[in-house]
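Missing here is one protein chain; the remaining ones are kept as they sit in the complex.
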Amino acid sequence: MEFAGSHILSVEQFGRADIERVFDVADSMAPYAHRRKITRVLEGAILGNMFFEPSTRTRVSFGCAFNLLGGEVRETTGIENSAIAKGESLYDTARVISGYSDVIAMRHPVAGSVKEFAAASRVPVVNGGDGANEHPTQALLDLYTIGKEVQHRGGSIDGLRIAMIGDLRFGRTVHSLSKLLANFDRVHLTCIAPAELRMPGEIVEHLRARGHTVVESDAMESSIGHVDIAYSTRIQEERFASREEANLYRGRYRLNQAIYTQYCEPNTVIMHPLPRDSRAEANELDPDLNENPNLAIFRQTDNGVLVRMALFALVLDVVHLVDRYEAPVSWYTGKRFGE
Amino acid sequence: MEFAGSHILSVEQFGRADIERVFDVADSMAPYAHRRKITRVLEGAILGNMFFEPSTRTRVSFGCAFNLLGGEVRETTGIENSAIAKGESLYDTARVISGYSDVIAMRHPVAGSVKEFAAASRVPVVNGGDGANEHPTQALLDLYTIGKEVQHRGGSIDGLRIAMIGDLRFGRTVHSLSKLLANFDRVHLTCIAPAELRMPGEIVEHLRARGHTVVESDAMESSIGHVDIAYSTRIQEERFASREEANLYRGRYRLNQAIYTQYCEPNTVIMHPLPRDSRAEANELDPDLNENPNLAIFRQTDNGVLVRMALFALVLDVVHLVDRYEAPVSWYTGKRFGE
Partner (left out) sequence: MEFAGSHILSVEQFGRADIERVFDVADSMAPYAHRRKITRVLEGAILGNMFFEPSTRTRVSFGCAFNLLGGEVRETTGIENSAIAKGESLYDTARVISGYSDVIAMRHPVAGSVKEFAAASRVPVVNGGDGANEHPTQALLDLYTIGKEVQHRGGSIDGLRIAMIGDLRFGRTVHSLSKLLANFDRVHLTCIAPAELRMPGEIVEHLRARGHTVVESDAMESSIGHVDIAYSTRIQEERFASREEANLYRGRYRLNQAIYTQYCEPNTVIMHPLPRDSRAEANELDPDLNENPNLAIFRQTDNGVLVRMALFALVLDVVHLVDRYEAPVSWYTGKRFGE
């Protein structure tokens, strides 16, 4: 895959070599993201951070990644679709906004909209989530985190044993992550979901066709005993016909420290795409796990900055220049990233 | 007109020499806006981008223009008028915000509000649209685009033949553009509108008093045969008593490639202040015009960045310094601006 000038729309663009390229660049971003030094390589460049649907975390992560490369951010936060409300097409919006920006990160509630927008854009577009369809940077940061976590424990993505837990039907992150994993070797995936929220058959078949093992279960405790990663997810309330229907499933799977201790291998990594639903009736990951060093959920969001920096540096073709524009950090940074 | 430290509130501030000065400076901004180089001339300066009414396009255009000069942008997006809701006067808001900013771009739904705000501001204020009243930067970017387009075709604004089409009663952009055109020589303006939405008489009289020709018509096809510019507009739904009333006029004038080919001279330039209403019942400019090289609507928005950069550089008096702070662009830029 040629990154310079490309749109990043789908995990299906990424072969194994592309994924490894992104992860190598993400590694090289750590000194900047962790405030050991700064770089000004994108000074003068503008990110159009176009969130036509609210998502504070993802929006700020994209903006922060661009700032850390020295660029500026102009953005919209999803509330004021004035032009669209007046009948403007995505084509027009894309043509206009791409005249203001050097690269665009875009979230939109409608599946396929980011691809349609990108087709009209004059600058690279990074998909920040388009409805039920794709959220490729989330899948990449998840896989990057998996790689880091198992590497610290002497493993690798090849041969990975992972359980995905919860709403595997509507959860786009588990779909995209599964597709990325298919590029590696000998993955053992355990899908833990209520019968009504099972992983779509085509994803299961795709993995099996590539030689991976997929096991399905509707019971959590008996299925998380031999995995490297327990990847929990939120019930995607907004995809159900009603909140009442969604509530049939909220709280079905709850992982806490007692269950972890009783059922999991030591050092099993706990992940979640966030936000985790911490209300009593859901409580997917109990707060008593917060002190468990294997809870990797905040390392995921930290890694999101690295991965988004990497993608910006790749599509704007400045990877080789990042350290040429570097400078020391002079302010207080504390011990921020658990290093 | 002395630009340094001045407010930009109305097209009526601009004589021909002023317009030409803005356009000369806008020309000099092209290398930065088109990412052939960067400038940091306003590094450390802050734009207060105060949009008390949503307008993504205009807001981002102002912010982008300021970033391209090296400055920072603090902004409000029109949703959270908390202080104003608590009874704060425009005077107070202006006194406070002007203590934070080096220059302010302001949009507000109430006609006259930007002028009232500017009277209390301690820094220059640029009107980004005040209700039905004025939107001077739109008029300037329209006229700048007209100048560029006809120049490419061997013409000039003097002697221009232009048709304005649609809601000429409520469309503030056609009013402001007409006033700017009045500063030039021998303009031939054709006003194409339903009888109820005709161009206000005082504007027609003003142009005629300056020696220009104005013709009025309610039929489009027969009136666009001998013009350099066909300037289409949206029905200003929000200015009508009801959506039903506005809908009497939506779709009245529709320009598409077949009509263009049959009725227009070759190379007639098509313009629109955007957003264009692309819903079937309106469809002012058909998408089949998108491949027509004479469709200048996205060159208009691109030019908006140049014109806003020029206005900022003029009111902050840094025109002579822009190139002293320049640096090369090192990132991927592609072929973005059709050059």
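Note that the chains are named A and B in the order they appear, and that numbering of residues resets to 1 at the start of each chain.
The definition used in the following text is that a residue touches a chain if its C-beta (ideal position, glycine included) is under 8 Å from a C-beta of that chain, and two chains touch if they have at least 3 such contacts.
The structure displayed is predicted, hence computed values, not measured ones.
Note that of B:95, B:153 or B:239, the residue touching the chain absent from this view is B:95.
Checked against the hidden chain, the listed residues A:21, A:115, A:188 or A:276 yield one contact partner: A:276. In the complete complex, the hidden chain is touched by one of A:22, A:38 or A:255, namely A:38. The set of chain B residues touching the chain not shown comprises 4-5, 41-46, 48, 72, 74, 76-77, 79-84, 86-89, 91-92, 95-102, 122-124, 315-318, 321. In the full complex, the hidden chain is touched by chain A at residues 35, 38-40, 54-57, 60-61, 63-64, 67-68, 70, 72-73, 77-79, 234, 237, 274-279, 282, 287, 290, 297-298, 301-302, 305, 327, 329-334, 336-337.
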